[in-house]
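All protein chains but one are shown in place.
Order of writing sets the labels: A, B, C, D and E. Residues in every chain begin at 1.
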Amino acid sequence: MCLGIPGQIVAITDEGRLLAMAEVSGVRREVNVACVAEGALEALVGQWALIHVGFAMSLIDEDEAAKTLEALRDLGEAQETLEQMAAGAAALEERA
Amino acid sequence: MCLGIPGQIVAITDEGRLLAMAEVSGVRREVNVACVAEGALEALVGQWALIHVGFAMSLIDEDEAAKTLEALRDLGEAQETLEQMAAGAAALEERA
Amino acid sequence: MALRDERVTLAHGGGGKAMRDLIEEVFTSVFQPPGMEDQARLSAEALTEPGAKLAFTTDSFVVTPLEFPGGDIGKIAVCGTVNDLAVGGARPLWLSAAFIIEEGTEIALLRRIVATMAREAEAAGVRIVTGDTKVVGRGGCDGVFVTTAGVGVIPPGRVMGAERVRPGDVAIVNGVLGDHGATILAARGDLSISSAIKSDCASLGHLMEAVIAAAPQARAARDLTRGGLASALNEIAEAAGCGIEISEADLPLRAEVVGTCEILGLDPLYLANEGRVVVFVPPEEAQAALTAMRAFAEGRDAVVIGQAVSAHAGQVRMKTALGGARIVDMLVGEQLPRIC
Amino acid sequence: MALRDERVTLAHGGGGKAMRDLIEEVFTSVFQPPGMEDQARLSAEALTEPGAKLAFTTDSFVVTPLEFPGGDIGKIAVCGTVNDLAVGGARPLWLSAAFIIEEGTEIALLRRIVATMAREAEAAGVRIVTGDTKVVGRGGCDGVFVTTAGVGVIPPGRVMGAERVRPGDVAIVNGVLGDHGATILAARGDLSISSAIKSDCASLGHLMEAVIAAAPQARAARDLTRGGLASALNEIAEAAGCGIEISEADLPLRAEVVGTCEILGLDPLYLANEGRVVVFVPPEEAQAALTAMRAFAEGRDAVVIGQAVSAHAGQVRMKTALGGARIVDMLVGEQLPRIC
Amino acid sequence: MKFASEFRDPKAAKALLVEIARVADEIGATREKPVHIMEVCGGHTHSIFRYGLDKLVHEGIEFIHGPGCPVCVLPRSRVDECIEIAERPGVIFTTFGDAMRVPGSKRSLLQSKADGADIRMVYSPLDALELARRNPEREVVFFGLGFETTTPSTALAIQQAAREGLTNFSVFCNHITVPEPIKALLDDPHMCLDGFIGPGHVSMVIGIHPYDFIARDYGKPLVVAGFEPTDLLQSVLMVLSQIAQGRAEVENQYARVVPEHGNRVSLAAIADVYERRPSFEWRGLGEIDASGLRIRPTYAAFDAEEKFGIGYATGQREVEEAEGCACGAVMTGRVKPVQCPQFGKGCTPEMPLGALMVSSEGACAAYWQYGGARAAAE
Partner (left out) sequence: MKFASEFRDPKAAKALLVEIARVADEIGATREKPVHIMEVCGGHTHSIFRYGLDKLVHEGIEFIHGPGCPVCVLPRSRVDECIEIAERPGVIFTTFGDAMRVPGSKRSLLQSKADGADIRMVYSPLDALELARRNPEREVVFFGLGFETTTPSTALAIQQAAREGLTNFSVFCNHITVPEPIKALLDDPHMCLDGFIGPGHVSMVIGIHPYDFIARDYGKPLVVAGFEPTDLLQSVLMVLSQIAQGRAEVENQYARVVPEHGNRVSLAAIADVYERRPSFEWRGLGEIDASGLRIRPTYAAFDAEEKFGIGYATGQREVEEAEGCACGAVMTGRVKPVQCPQFGKGCTPEMPLGALMVSSEGACAAYWQYGGARAAAE
């Protein structure tokens, strides 16, 4: 039971029942935001959350996401450099 | 609300609830015989009754039925005699 | 034997393997349609004859109960469409069969229905060449609905149509009236009546061919389904622009049908049939038509019930048994049992 | 205007005047079938050509809700049968339309459905020539069921069939996948999702004719209905006895369809379509087929999604976006929304 | 069919017709100055048209179709109340088939059913009782409708429900009585009736003496008649004979079914379960004193009026019939259906305006369906 997906909170639909509209790639569904409602509900609008069985279970930390992506990018670049170096070395060898 | 039809009681189906099977031209339906159950229920079997909205409302009096039919027959015969007499008279007149 | 379920579930309608198993095991293994595409590809010499016409008709069948004395929904689904082709003068060739099935339907029941259809199609000389199944949730339909469409060929020069009936033409029916309607009323159980009647359900393709051969001037025919004889005659009277006169004394009715009607306050003229037809032929061909009909089991009790007249155009009248007359109008709505 | 009721009652199914009024006012006045008999009588020159074949197919349609963004049950009833004819290489000519109607259905809704059908039939160049209506009690069916059967003609010499697909043939679809299925899931309301997607519902008769003209060696085509692309490809792979390989990166999918699938844990490969077709053509005709498709609104987004291969016969495999591979099997039952 | 087909014998019918013609001539009845005989009962009207008796009898006999179809005389407001009950959540509303098409002020039961009410046709109140047994979580209401014929069956069903202690069964009581409207008709200054055919199945329950006042106080003959064609013809002959002989008596043509004093069990059940309403509304006739029955307080638990606080129980009832409807005049014999300005125009069986067009028992519907009246209207 782990199918959770990131969705953006686009509106608060029922303050009393802690309901908000979430959007995933243009598809909307009302979700309960009890788990992520720490301050004013309105502050949630625009934020991204992990949606699971009709609940926003956790807010997505954009910084952490960026960090992860950056690590991936670094790894890719490092490899490219390595490859280029390997290719350069091979070329040098060939020339030699 | 007067669609009643003659049916024959062919069996008692539920003594307690006064139910019997009635038959009309080979078609059977269970009917309540409360209105016609004076003595032993079994005595109803074979009798004809007027069936209406699921109840046997009245037993049919075969003698009275016969009397009515006889009256009709008599009338028919009387008319035939009259016709014959009229025909005879006409014939006589013609011959005359 | 991939199909191990006893009842149809929604999985059998989902477009996947369960559906394919159901279709293959219950339907196509019995009907054996030609080819594997979702369309039948057919050649018929008769259709290429110049002047031949293609006849095309359809009906949905929704009877409750699905099985009843004398038949089941599959049988009437084949007979009904064969008959709609035949009464128009067409020779029935091919049927399609589309099933809408309620979740929870017993697969054994489906197999029985399919077997009846295959048997009836063979007897009628038609092939069930294409089909479809849909499964709806419980409560989404009443058990099983079957829709058949039929394709036939009308030989060159053959024209039958209600508008061709003219005064003097004789009306013949092929047997007793209302057996199907009375059977269904009893089989439903909610009116608590029972009798030994069976549905008259039958394919009339062969009979109609024989009638048309014997009475080549046959004007028109109608199968007597919903609305019964009365509705068919009214339609013909209206289309032909002439009157129709029938005689109560000549109407072939089984005692049990009369009894059912008396109990429920119904009129047998409006009861449904599934194997009855009224044919209009010119008087000089009436005897030949009757004789042709009577050679078939489903035409053994064929009789003349009346004729077309020039009076009261568009209207059907009946001479009552006592010599009176009454108009036999179209029914307004459903025939509802009366108590008074 | 004999029809004054706002809703269908059982009287409209009883075989009497109420039924005739309903049929005349709502159905035949719009479809204008030829003649007054309960069968259409049709002549088609194309059918008399030597070697021409008659194609015959049927489907029942049971969609909930009856009206949805991009269409209604009437539209898919016409498109579905037109497409079943077209993908087999037939030119669709005539349709039958049988309606099963629940007591209480709004007559205005019926009129809208019928109007859509007439419009769609005209656009597809077919005629609705015969039909039927049945009324069932409340709860007897879910609103309206429509069953269409279709007759078309396959020109002499034209043979299309899944078994003709051979390794190297290119698979083309005419547009984005799963719009219909995603639309219906949202329109049903019980999953409380909404989006701006519309059903892809469309008649593909003209498009198929153009494709076959442009790619005369076209091997086979399948409309992607229940079970989606995955089921159609599996059927073809099995019938052809070869493998099929598609590429995830090439699958045309709308963001909203992907979103719907992510939310519900569904796979878009199995979502239903009502205006999508996969066509297999030899590689040398692929470009011509694509160009022909793209000339139509319903083929604007046509793309190559894969090809037949000699490996893994009978099996469909997909190269994932990451370069991995997975088997795309037939679905087992219905696709059920997952939560995990 | 025993006790039925014997009474459809064409020869006997012919003999009766000849004799009727003889007596009619004897008393000088002509097309212009006919004898007006009212068959009170809709079932008789039905038989007359079904066998074409109106065409067969001497032209000096004119049948006047009385108010004896309980479906037809049901006022629109009462149908509205049926629908109100039927549409309550949890209710299964059961009714005889006839009543399904009767128009209320906006809709019929058939239309209400199409709109979603759970309305079911039954053949007998016992079927409704059985439904109540099988659906303990639902309230099953039976639409009690009809004259003295049907009244005892509803009473017996209520007694049975009480015995079984059912708490989810009730009757919406619309039972009415025959003698009272006849009295109302006889008191109408426009009345022009010469004799009556009495409803046989009503007398099967109540006997023949409740009609004594007609002969005694109004000097009109009444013959209690069966429903087969020779029954009707014989009864016509009996009425004519009384007229010819200057008699005014209550006679019983239908003795094979009708006991002089009615049915003991039925009468006891009626007395036990019902009491008379001060007055009851009839479609086309208005309020008639003491012409309706209601369920006694002892059986209030089975009284849908009480259970749902509806209709006469609330004292709030609006009465308004369709405009331009001549039903009242037709039922009092002043006007023939074809003479109604609405007949076949604003009022047809498909879209009945007045009550007499609704049930196939109704005079106008019977005219339309059987009578050649449609031809006349053309």
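The definition used in the following text is that a contact is a pair of C-beta atoms (placed from the backbone, for glycine too) under 8 Å apart; a residue touches a chain by one contact, two chains touch by 3 or more.
Model, not experiment: these values are computed from the prediction.
Novice: For review purposes, identify every residue of chain A that touches the missing chain, sorted by number.
Specialist: Chain A touches the chain not shown through residues 1-6, 8, 17, 24-25, 29, 32, 34-37, 48, 50, 52-55, 57-58, 60-62, 64-65, 67-69, 71-73, 75-76, 79.
Novice: Tell me where the left-out chain touches chain D, residue by residue.
Specialist: Spelled out for chain D, the touching residues are 190-192, 255, 258-259, 262, 264-265, 312, 315, 320-327, 329, 332-333, 336-340.
Novice: For chain C, which positions touch the chain that isn't shown here?
Specialist: Spelled out for chain C, the touching residues are 2, 4-5, 7-11, 17-18, 21, 103-104, 138.
Criterion: only the chains that are shown with their structure count from here on.
Novice: Among the remaining chains, which ones contact both chain B and chain E?
Specialist: Of all the chains present, those in contact with both chain B and chain E are C.
Novice: So which chains are sitting against chain A and chain B at once?
Specialist: Neighbours common to chain A and chain B are absent.
Novice: Closest chain to the protein's overall Cα mean, using per-chain Cα means, please.
Specialist: Chain nearest the centroid of all protein C-alpha atoms: C.
Novice: Measuring from the mean C-alpha position of chain C to the mean C-alpha position of chain E, what distance in angstrom results?
Specialist: Chain centres of chain C and chain E, defined by C-alpha means, are spaced 38 Å apart.
Novice: If a residue has to touch 2 or more other chains to count, which residues of chain A qualify?
Specialist: None at all.
Novice: Out of chain D, which residues touch more than one other chain, so two or more?
Specialist: 9-11, 17-18
Novice: Between which chains is there touch?
Specialist: Listed by label, chains in contact pair as A-D, B-C, B-E, C-D, C-E, D-E.
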